[in-house]
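The complex appears here without one of its protein chains, the remainder shown in place.
Take a look at subunit A:
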Amino acid sequence: MHYHTPATFEDAVKIAAACGGVTRFLAGGTDVLVQMRAGAVIPDDLIDLKHIPGVRDITRTPEGGWRIGIAVAGAELGAHDALCRDWPGVVEGMELVGSTQVQGRATLVGNLCNGSPAADSVPGLVAAGATVTVTGVNGSREVPVAEIPAGPGRTVLQPGEVISAISLPPRGENGGDAYLRFIPRTEMDIAVVGCAVNLRLDGDTISEARVALGAVAPTVITVQAAADAIIGTTLDDAALEALADAARAAATPISDKRGTAEFRTHVSGVMAQRVARLAYTRAKGAGK
């Protein structure tokens, strides 16, 4: 196994492009190292991105959004007051990943690139409209987070491509987001269903909304019909009912050791309602 410590993303992708065998990028390592220990993935080349300047930084963009380095750990997100004020749903999704110890290492980009449909941080990013910067040998491009996952354990990234940053849009006025998941226990578990809602209010009425569901399809999905069900409403009972129906209709889960398809479908609606209420409350609070 070869271990590389490039100083720039350009160097990182050059190294990756030249590697012929199994290649893994290393940031927090909370998936890569576990897979190595378990013997599931033994990389020929391990490219450690933590030595690239700026990868641990959280910076406000000129437009008022956020640019988050690829090695920023979950615990660092949680300790960043301004980011938590803007995007509490994004941060709470990330903070549900693993234990306190794992939170000291695990990263948003790692959670995204691991490709799990149940990744806790991804629905919040999708609902927020987050983008990532994908860097390859031919330069960089911005890609919505929603387009990165390709299926369980897979992403659309090509060999020689790496995510070099993650960006959140400006929060704007009267907005709120939230993420909740269902697990059989209270922590240290994998989402059986995850749901994020990001919305904006005009007075008491929802003017914009995005709803994302996790663990009920091969990738995290954006449910436009669920958003439509609550846009233009004050999240009254009828809207909540329509929201749950839309979420359930969009869910195409499998039955496995963590839950049956019937259970996941039903709970998709329950989670969507609970998360929407939370996001709505936050948006109301943000307006005060």
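The criterion applied here is as follows: contacts are C-beta pairs under 8 Å (C-beta built on N, C-alpha and C of every residue); 3 or more make two chains touch, one makes a residue touch a chain; residues count from 1.
Everything below uses one rule, namely that contacts and distances are computed from a predicted model.
S.K.: One chain of this complex is not shown here; going by its UniProt record, which of these names is it: "Tryptophan synthase alpha chain", "Spermidine/putrescine ABC transporter substrate-binding protein", "Peptide/nickel transport system permease protein" or "Molybdopterin-dependent oxidoreductase"?
M.R.: From the choices "Tryptophan synthase alpha chain", "Spermidine/putrescine ABC transporter substrate-binding protein", "Peptide/nickel transport system permease protein" or "Molybdopterin-dependent oxidoreductase", the unshown chain carries the UniProt name "Molybdopterin-dependent oxidoreductase".
S.K.: So one chain is hidden, and I want to know which residue out of A:Ala27, A:Ala251 or A:Val267 touches that hidden chain in the complete assembly.
M.R.: A:Val267
S.K.: Sort through A:Val143, A:Ile190 or A:Ala225 and give me the one touching the missing partner chain.
M.R.: Checking the options A:Val143, A:Ile190 or A:Ala225, the one contacting the hidden chain is A:Ile190.
S.K.: Which subunit A residues would touch the chain omitted from the figure, given the whole complex?
M.R.: Residues touching the hidden chain, for subunit A, are 38-39, 182, 184-190, 192, 257-260, 262-263, 266-267, 270.
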